[in-house]
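One protein chain is absent from this view; the other protein chains keep their places.
Moving on to chain A:
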């Protein structure tokens, strides 16, 4: 009853093409943004920002980038961690080598470097597909791991190989408190989510989807696979690179290549698959699932006051988490985003069955 678009007539193309065509959705999103931007900074605790919201936002951004490549263009990639690392180390080098480098510029340049590497490792996608491509992108992962461990120039000859940044600021505003870090990440994520949403609705996004659904047919109707695939790699690795910068600079502060290991690539791929391939909201849902659930499960015995050994809890978290992944994939192979849209469809008709 509540969720019904009856009487909402579209009288212009612009109205028909907006991101949220239903009034209730617009209200919901506006409310969500108000909560995120205004309410959260007022009520959230330090732990909530630093350990939950900031990693959630950054990994959402990375999943968003990966979703463009995997979900929209159908190119499986296991090099996400690598592209994050390229972004992080490139931005680090811009920061330490150029005096007075602004954070935003370093972040975007980091993203640009990730783009270059992403396109380079995307070239094999022109010839190989599916799992074979996944293996080829794995090369990117091993290559960057090696490069950032062994080529000392990248780490500014740090003796331990660990690098760190400090004193971050944007337009003269220091990014040091948990709230300011959170808001900075939130703004970046919102901007990129909007950009990504509009990209996938545009001509280029439709080309990606055509390639994903059937590349031969797409080529026949005049889509150049080279262009479509490489732009998907470029856009995806740019966003992933920016996420890498945020992960290193804002969340960790000091990091080593292990922060962007193959595990990170797998974690992000799972996020995208569980959240929903080919959907922007799926990236957020998947990140929420992968980031929040283990933390919640881990603390559950503590809240309920059940004494349990740390090892038991850690193993239980793995078991329950794994079981839930299997459960969700069986119940809804198209991910949490699909579950959400099914729910919306039902709500439209509610309380009538048809």
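By our rule, a residue touches a chain if its C-beta (ideal position, glycine included) is under 8 Å from a C-beta of that chain, and two chains touch if they have at least 3 such contacts; residues count from 1.
By our rule, contacts and distances are computed from a predicted model.
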Among "Lipid II isoglutaminyl synthase (glutamine-hydrolyzing) subunit GatD", "Tellurium resistance protein TerA", "ABC transporter permease" or "Cytochrome c oxidase subunit 1", the UniProt name of the subunit that does not appear here: "ABC transporter permease"
Among A:36, A:209 or A:295, residue touching the chain not depicted: A:295
Hidden partner chain, touching residue among A:119, A:195 or A:313: A:313
Given A:5, A:46 or A:213, the one touching the chain that is not displayed: A:46
Touch residues of chain A, complete complex, unshown partner: 44-48, 50-52, 55, 145, 149-150, 159-162, 164, 166-167, 176, 251-256, 258-259, 263, 292-293, 295-296, 298-300, 302-303, 309-311, 313-315, 318, 331, 339-340, 342-343, 346
